[in-house]
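Only one protein chain is missing; all other protein chains are in place.
Just so it is clear, A, B, C and D label the chains in written order, and each chain counts residues from 1 on its own.
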Amino acid sequence: MEHGQRMTDGRKRWLLLVGAAVWLGLPWLVFGNNYVLSTLILIGLYALVSTGMTLLMGYAGQISLGQAAFYGIGAYASAYLTAHAGWPSWLALAAGAVLAALVALVVGIPVFRLREHYLALATLGFGVIMFTFFKEWKEITGGLNGFFGIPPIRIAGVPLQSDLQFYYLVSLFVLAGLWFAHNIVRSRVGRALRAIHGSEVAASSLGVNIMKYKLQIFMLSAVYASIAGSLYAHYVTFINPDLFGIVPSIYFLIMVVIGGTASVWGGLIGAAVYVCLGEWLKAVVPLLLPNAGGEFEIVFFGLLLVVMLIYMPNGLTGVMQKRMRRFLEMGGRQEKQIAAVEGHKARSIGGERG
Amino acid sequence: MLVLRNVHVYHGHLHVLKGVSLQVDEGKIVTVVGANGAGKSTLLGTIAGVYAPTEGEILFEHKPLPYGKVEQIVEKGICLVPERRQIFDSLSVRDNLLLGAYRRHRRDGQEVKRDYERVLELFPKLQTMLDRPGGLLSGGEQQMLAIARGLMARPKLLLLDEPSLGLAPLVVKEVMGMLTQLCDQFQTAMILVEQNVRAALQTADEAYVLERGSIVVHGKAAELLADERVAEAYLGAAGRR
Amino acid sequence: MEAWSQFVQLLFSGLTVGSIYALVALGFVITYSVTGILNLAQGDFAMLGALFCITLVNNGVPFAAAIGLSMLAVMVVGGLFERLAIQPARRSPVAVLIIITIGASFVFRGIALLVWGTDPYALRPFTGHGALEVFGAVIQWQSVWAIVISLASFAALHLFFHRTYIGKAVAACVINPFAARLMGIDIRKMSLGAIAVSAGLGALAGIVIAPISGASYDMGMMIGLKAFIAAVVGGLTNAPAAIAGAFLVGLLESFAEGYLSSGYKEAISFGLLLLVLFFMPNGLFAKMTGKRV
Amino acid sequence: KTATSGGEDEIKIGAIFSASGGAAPLGKPEMETVKMLVEQWNKQGGIDGKKIKLIAYDDKSNQNEAVLSTKKLIEQDKVTAIIGGTISGNSLAMIPLIEKAGIPYISLAASKQIVNPSDGSSRHWTFKTAQGDNIVIQKLLGFLKEKGWTNVAWLNVANAYGTSGHEEFVHYAPEYGVKAVIEEEFEATVDDAKAMLTKVKKANPQAIIVWGTAQESAVVTKNIRQLGIEAPIVESHGIGTKSFIDLAGEAANGVWFPAGRILVADQLPDSDPQKETLLKYKEQFEKAYGYAPTTFGGHAWDAFHLLVNAIKEGGADQEKIRSALENTRKFIGISGVFHMSKDDHTGLDADSLVMVQIQDGKFVLAEQ
């Protein structure tokens, strides 16, 4: 057992290294094409948000339909504090993250008393309320006209202006975010979260403080989203409330589901597939139907989404995990059996009593 | 009326039933006993259509069953009272019972009503809680409800997966007695899976012992009850107390 | 007196909007209580219904026939949607099913865009342009239609769910599908029926609202969202509560807009709704759920 | 500086429209107009013998898409110039990238911020062809003053278009002696605005201004009449499509709004310098797509021709194209007659607009 674990870790580390090398080398692979780079940057930013959400959904079993609000908090905090209050960008980013965490705490306390679809509704409501604030609090946010003139982020006084620099910055954040999430998942905290997912009564009678963990993970996901929002604001230098409404929240949800919540990689994979699929359709659809506008892209995107999820109900990571397991030789034969029966959904019955 | 020949069932890659053959005659109670994980629940599930066998055949009244098609099998008169009760939590006890007879409402509404009265007589405890959501009952009450709901279907073949689970000793005795009575009165055949091996053997006509997916012993229930090996393996040492 | 007439006006505005939400919300409830799925494409059924109906009417089909035909057409669309997208994914986690319905909603919207373009369309009211006057407030006949139709649909459904054994069986499907099958309930047929009926109701909602606000390919999103809120407030499995929820949402919006700020209308009505939920975490219309801890 | 790649015999023009999504009613005719024009020009041999290659993306009314598409046009497609940005928000998001890359750009959206930003950032490369809301509002206020309707109700749709109109209104209203007795907002997805309108009714204004685009404005317009409010209604140039009339029905009768001349092209006096151009566009567009052109398509027509003229002058040199654009004089377009200058990258004044009234389901040129 112990031995198997160590071997697995070894292989995993190796895989991670290869991944990191590819990631760092990507800019050269794409010949410094800034358009591709900016696509990658966007993937990275979305990945941050959806990694936080993956933790929240996959490991704590809580759906959030208002995540874009935190993304917005980060973006507006950075925008306002750097452009109008003259703060250094890093401080503004940190302040945004703290603010997002605080908002998550304040919102989370009442919201997490609710369950299931009530919870979904409450997060949706939170999203709508925040959107209204972004829209109406014109002195701070510039209202629907948007917020202009956000300065670029600076490292040691040097502004990061090229896509290449930004790509590395975002990658760093994504890697750190994944590492952090990965550590949480395989710790006491991660187990507690999954336990909550499985049975709240049982978890709590084993000493898991359900409210505390739900709140903490909600705050964490808010911090992820907020950081991504701050980075986005500095990158594009113009933001407006439409970026942080309900529709973007739903897009984040789509990314998480495409990626699957079976592992912390789901967020990154989901974001990548989501963005690439969109870009790919943009290139392919006009070839198939030369006279069509963007509407065909929506039809195809919807169709692909449906088909993909029918065949991969656990998202891409769900499929990949099975392959990976085999590759990592984890747990030997027995593990294979588990993987094999996983498709068979054993309904947890008797969840009604405790 | 029910014949299984060389039935194999897999859960994923796990070979759970390895060539089980078994026979149930009209109006007879057959019991299947065996250790945890032997495959008893899987066996009942297969007959009821929850799982499909990969090999072998199952004949009911001389015709093969539509494997894996639960609804059609119910229509043919086979009813499973499953492991873990499977109550409809948020429906009232009354609705739970009436749903048991779902397939019969259209045909014989009057008879369903009579059965309903009769079932409640068998479990007077339920009578006092007809409007309570099923999920709020105590464990044992739910078990009674599950059995009663199975009876409401008035099947030709009743499959019972550990019906005595969580029932108080007095009630176990009543239930077992009731099963025998039912069998005599309506010619209902039954397969009874039980951990309470003694009670099962006392109730049943025939018995099978399932071990790791294969039938290892088969005989008259009374004979098995007397069999020393069985006593040792499944009844626990009698001397304890 | 003027304050009074404003109040009545707001009340009827709220009821009109609420009745539209109610029809779509009923669709949510039926789908959810049979299949356990939150169908976020529900609003698009309204869009399809409205646009079908407008096209038929513009092509000279008599009004009543057009309504019936377009409901039927949308029911077929709903049925196809169930067979092609929902049924194959039955075993998937809830979140995945929700996203599948969102994907379907993209498809519906995209197809509608191709067929009908981006321009909004108008439909004439069921019975003339006249209006009622009550205490100085004006109520369009179409609003009366909307309210009556939503209440009538509700009554029909209520009878179905509570007076027939099929109604019970329908509920059983989502509470415990496994046990439902053991009772001989064909949950696939139930699911098909439920989604088709929901689609029909959605279509009806769209047809009723088209004379009030026009119809365009992207109207489904907003109606769907509001109806979703209403259905959830009502507890999702409880048709009367969903209707009450829908009217509540409609009235909240109307009064928030009329007495407070229209810019903050959404935030205010949502805020109030959440406030209530926080004090009643099991929903506004909680009844015994059959869950013990 | 010249565009680096691209065959010698073609000129790449990039375009970004909101052909789907919320702003589709505006973006779709824009895209169709440009596609039609490119085809025409290429049939006639292109610009100075070089074919025009149009690379058009649909931003789906989404700001992110607009930014990404801009990047793609600049970095991957390496276009010579860009037109587009159907809505103000998207145009504003695109501008920082375009200014940095140094590419001639003509926006089709209205906000004043596009060419005169309040934060003073650079607009060296940016031009636009839609009448800025500052101009439209002034036209509208002039009209109100003339009619003597000085106590008005102001209602705008809650999006960038509506709020920006509101700001301009607040800014210019005192100059014209117009006062808002009540100011309200309505959602773009409104179904029933009666709740809001009860307040308007109470305020008893001399005229009601509804500032939005077709669908939502139609709902509000209908509701105003349904509530029995008799005050005259004045709306924005955003309702300038036939579907507004269909949707609002009876209630549309008598509504005034400022608009470009395309809506009433055939009613213009022959002396109008734009008349010929307008009628030609109208005929061609109707022939190609089967419906009447809109003012929005007109913005695209203008952008395309301004650019073509500048390219004729500047060739492939982007700085030359830019300065040619800036030196445009007396260009007769659909939205008006353009006079660009260093300080004015729109080049239109209030004369580019006329007041239109809807009478019996038709757009009628109001007396000047």
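Here, a contact is a pair of C-beta atoms (placed from the backbone, for glycine too) under 8 Å apart; a residue touches a chain by one contact, two chains touch by 3 or more.
Criterion: contacts and distances are computed from a predicted model.
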item	value
Undepicted complex member, UniProt protein name, chosen from "Cytochrome c oxidase subunit 2", "Acyl-CoA dehydrogenase domain protein", "ABC transporter ATP-binding protein" or "Fe-S cluster assembly scaffold protein NifU"	"ABC transporter ATP-binding protein"
Residue among B:L167, B:A207 or B:L225 touching the omitted chain	B:L167
Residues from chain B at the interface with the omitted partner, ascending	11, 33-38, 41, 83-84, 125, 132, 136-141, 143-144, 162, 165-173, 195-198, 233-237, 240-241
Interface residues of chain A (partner: the chain not displayed)	1-2, 180-181, 183-184, 186-192, 194-195, 197-199, 201-210, 216-217, 220, 331, 334-335, 337-338, 341-342, 346, 348, 350-354
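One rule holds in what follows: only the chains that are shown with their structure count from here on.
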item	value
Chain-chain pair with the highest tally of contacting C-beta pairs	A-C
Whole-Å separation of chain centres (CA-atom averages), chain B against chain C	43
Centroid distance [mean C-alpha coordinates] between chain D and chain B, Å	75
Residues within chain C bordering two or more other chains	113, 176, 178, 263, 266, 290-292
Shared-contact residues (touching 2 or more other chains) in chain A	135, 295, 298, 349, 352-353
Of all residues in chain C, those that touch chain B in their complex	165, 168-169, 171-172, 175-176, 178-186, 237, 288-292
Chain C-touching residues of chain D, taken from the complex the two chains share	20-22, 24-25, 28, 158, 184-187, 189-192, 194-196, 198-199, 201-202, 214-215, 218-219, 226-228, 241, 243, 246-247, 249-250
For the chain D and chain A complex, residues of the former touching the latter	19-21, 28, 31, 57-60, 62-65, 67-68, 71-72, 74-76, 88-89, 92-93, 95-96, 111, 113, 117-119, 121, 158-160, 162-164, 167
